[in-house]
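Take a look at the following structure, please.
The complex appears here minus one protein chain, its other protein chains still in place.
So, subunit A:
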Amino acid sequence: MIRGLWTRETVALMLLAAYLPLAVFWLGHGGGAAALRLALAVLVIAGWNLVFMLARAQPPSAAALVTALAVAMLAPEGLSVVQMVLGISFGTVMGELVFGGWGRNVVNPATVTLSFLGFGFPGAPWPDFVDPVAWAAIPAALIGLASGTLPGALLVSAALAGGGLAWAGLLDPDVLPAAGIVLVLLVADPVTSAATTLGRWLNGALYAGLMALFATGWAGAAPVQMAVAAALLAALAAPLLDETALTIWFARRRRRHGRL
């Protein structure tokens, strides 16, 4: 009869709060151009949310702002407005809204948008981040961890695996800032990352492993491009990782209790 507060919209607002440090530093260093990109992304995503609310009675979510921030920060530079609108529309509609809105999607709409833009317009240069913006990913992750909205196991395992690989010389330190920002913004999305504890550990490690693979084997790719590709593959593998984690959990229970 008494009610707690972790509804879908609370989680969305807490995520927004977690990403504030990133947004502030990025806007501070990017200036008017960055603000314009963000405004464009917000406008297009809000438009599609409105369409789906009118057509399919799907209530919009504040998480749309998170998607807009991720797209504005990570999308290739030098694209025309039409190209951006095309990419964002594809990502938002096919990545999230057709599944029933935020919370029912299987891949992060921002990841879909960025992959679409990357595949569709391969000539456009990917953004580069100044160090303060990359460092701002750490307070973002900490706020997400403290409020419980970002999966802790995933962040910790990605950080450990990434640190280990970098220490062993398998992960180029130059890609770490972009990898960190993408980890916080896209990979650690609570909806589309793995949802079991073991699955989250595997998910984080898989992301770090893919980053190492791309950093050594993908010549000529920008760090953000590699990170987005790794995020897409890690998100697609998340259900498989969850399934693996559950199979192991079932097997352990069966061994312990003789039945499920």
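The criterion applied here is as follows: a residue touches a chain if its C-beta (ideal position, glycine included) is under 8 Å from a C-beta of that chain, and two chains touch if they have at least 3 such contacts; residues count from 1.
Please note the rule applied: contacts and distances are computed from a predicted model.
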Legend entry - Identity of the absent chain, which is to be given by its UniProt protein name, from "Na(+)-translocating NADH-quinone reductase subunit A", "O-acetylhomoserine aminocarboxypropyltransferase", "ABC transporter permease" or "Cytochrome c oxidase subunit I+III": "Na(+)-translocating NADH-quinone reductase subunit A"
Inset, instruction - Could you list which residues of subunit A touch the chain missing from the display? - result: 1-8, 10-11, 53-54, 56-59, 100-104, 148-149, 151-152, 190-191, 195-197, 242, 245-246, 249-250, 253, 257, 259-260
